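Just below is one structure, and these are the notes that go with it.
All protein chains but one are shown at their positions in the complex.
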Amino acid sequence: MENFIQVVVNGTLISGLYALIAVGLTLIFGVMRVINFAHGEFMMLGGYTTYWLFVLLRLDPLLSLLISMVVLAGLGLIVQRCLINPVLGASSLNQILLTFGLAIILQNVAMILWTSDYVSVQTWYSTHSLRVGFVRISVAKLGIFFMAIILMMLLGIILKKTETGKVLRAVSQDPQTAQLMGIDINRAYMIAFAIGTGLAGLAGAATSTVMSIFPTVGVEFIMKAFAIVVFGGLGSVAGACLASFILGVTESLVGTYVPGGGGWAEAVSFTVLILVLIFRPKGIFSS
Amino acid sequence: MPLLQVKDVYMKFGGVMAIAGVSFDIHEGEILALIGPNGSGKTTMFNLICGVFSPYSGHILFRDCQITGLKPYQICRKGIGRTFQIAKPFPKMTVLENVMVGSIYGKKNSYPLKKAREMAMSVIHSMGMEQKWDTPVTELTLPYKKRLELCKAIATEPHMLLLDEVMGGLNPSEVEEMIKLLKRIQSNGVTLLFVEHLMRAVMGLAERMVVLNHGAKIAEGSPVEVVEDLQVIEAYLGKENQFVKG
Partner (left out) sequence: MKSIYVLVVTLAVGLMCCLPIFLGPHSLHIVILTLISLIVATSWNILLLTHQISLGHAGFFGVGAYTCGALCEKFMPIVPLDILVGGIIAALFAVILGVICCRMTVWAIAIVTLAFAEVLKVLVIMVPSIADGAEGIRVPPIFGGVGYEKIACFYLVLFVSLLSLTCAYAIRKSKLYYAFAAVHDDEEAAGMLGVNPLKFKIIAFSVSAFMTGVAGGIFAHYISFIDPYTVFGLHISLDAQIMPLVGGLYTILGPVIGSFVLTSAGEVFRIYFGSGYLIAYGCILVAFVLFLPEGIVGWAQRLARR
């Protein structure tokens, strides 16, 4: 029983990280109707940014989190302008191949620059843990979890209340009408993409303190993000959070209690993805 | 025995009743017009007959055979052809290839390729598109796109053809030609059910009419009878709309 609670707590804490990645992905798809297959690579780059700031400048991840987010949002802007925008009117085939190609490029650039070694940022809070009763809670993971919750709430407020948020929602519901109403649709695309990649960068930065960063780390995480987005419902921040929670806990349980362990946990997100798509094949990703 | 029987069909989208208890028959060889104001459920009715949607309740019988719940391709093979309101040609193919899809797969036993090609060619001829047979469909003008829709549907050798606004966007002389074409199709033994906004075309073609409003049938009869029907006039003029039954 004690073990069980510990496992559930671990799964819950990790789900905050998943939500950060998934929400960026769903936001970009909602507004631009493009699935960014390179989304995981933006996360990976965010992780390396934090890592190198730590190694070279001894910058605490708490600070470099924000720097990573801004850097990745900027990179996202450039990518959106130069690569994604030109194919927005093209067939979905071109869009898929483009973002997939971008993912391959980023992965291999990282491989060359930083080798395929696993790296991580070691601070006092990455190894320190609290004891609540019999449950041990990693300080860093707890911090990430609360940061994710705050950010999700913030994003929810931005989307609901602010002018920009209204613009984004209008564009995601009906880009043509939004354009007719005088909304600068390109600006909306840029904002959505920048927020999305910024969140991915932040997630990568957070990952580097509690797990490892390596060039193909994004592939692992984007699978989970796909499952979450599909499961939680498109464009729904709350849905993504709930789906992240369920996925995180399920993975944690499978990893602990199923013989053969960690391998099967990796298959959880795929199973979720398939199951949801079987029962709601057109539901989420239909445009 | 009617060719097609629609029996007390209901259709719901979410909580909205799009079709509420509509029944009508179509007899072999006739031309029936389905009319009604925008949003009255005409295209939904088409989609129900073609199997795009399954009715919430009620039955649709074609030649005394249940077709409710069948998939569109199965219904097509039973002998119901259909054109779309907004022409849906296959953009990567030429006119001939477009029509051949229908002539190959439209029947229970598919034709061999060579026969299907001849058959498609003869359909293209009969619709007066022989100069265009090798044109990529993206280069066709609107009247030809509408005709191509007809060609594709006819290539499946249907007993009955559902036409969704084939006149939309055509100029008066093109409308005349289209009316002639449709009459020729009917004289070949094809039953026609069509949705049309253009009243001139409806009056010129239809032998009988069914009028829908708010998803319910409000009138049925010959064009002259229907036009004099008070309810129809109200529905079209929008006056006291809320009192119209349905």
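The first chain written gets the first letter, and so on, giving A and B; residue counts start at 1 in each chain.
The rule we apply is simple: a residue touches a chain if its C-beta (ideal position, glycine included) is under 8 Å from a C-beta of that chain, and two chains touch if they have at least 3 such contacts.
This one's a predicted model, so the numbers in the text were calculated from it and none came from an experiment.
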| item | value |
| --- | --- |
| Touching residue (missing chain; options A:V8, A:L62, A:L83 or A:I158) | A:L83 |
| Residue touching the undisplayed chain, where the options are B:H27, B:K92 or B:H125 | B:K92 |
| Residue ranges of subunit A at the interface with the undisplayed chain | 35, 37, 83, 86-87, 90, 92-94, 96-98, 100-105, 107-109, 111-112, 219-220, 223, 226-227, 230, 260-264, 266-267, 269-270, 273-274, 277-278, 281-282, 284-287 |
| Footprint left on subunit B by the chain that the document does not show | 50-52, 71-73, 76-77, 81-82, 84, 88-93, 97, 100-102, 104-107, 110, 113, 116, 152-153, 155-156 |
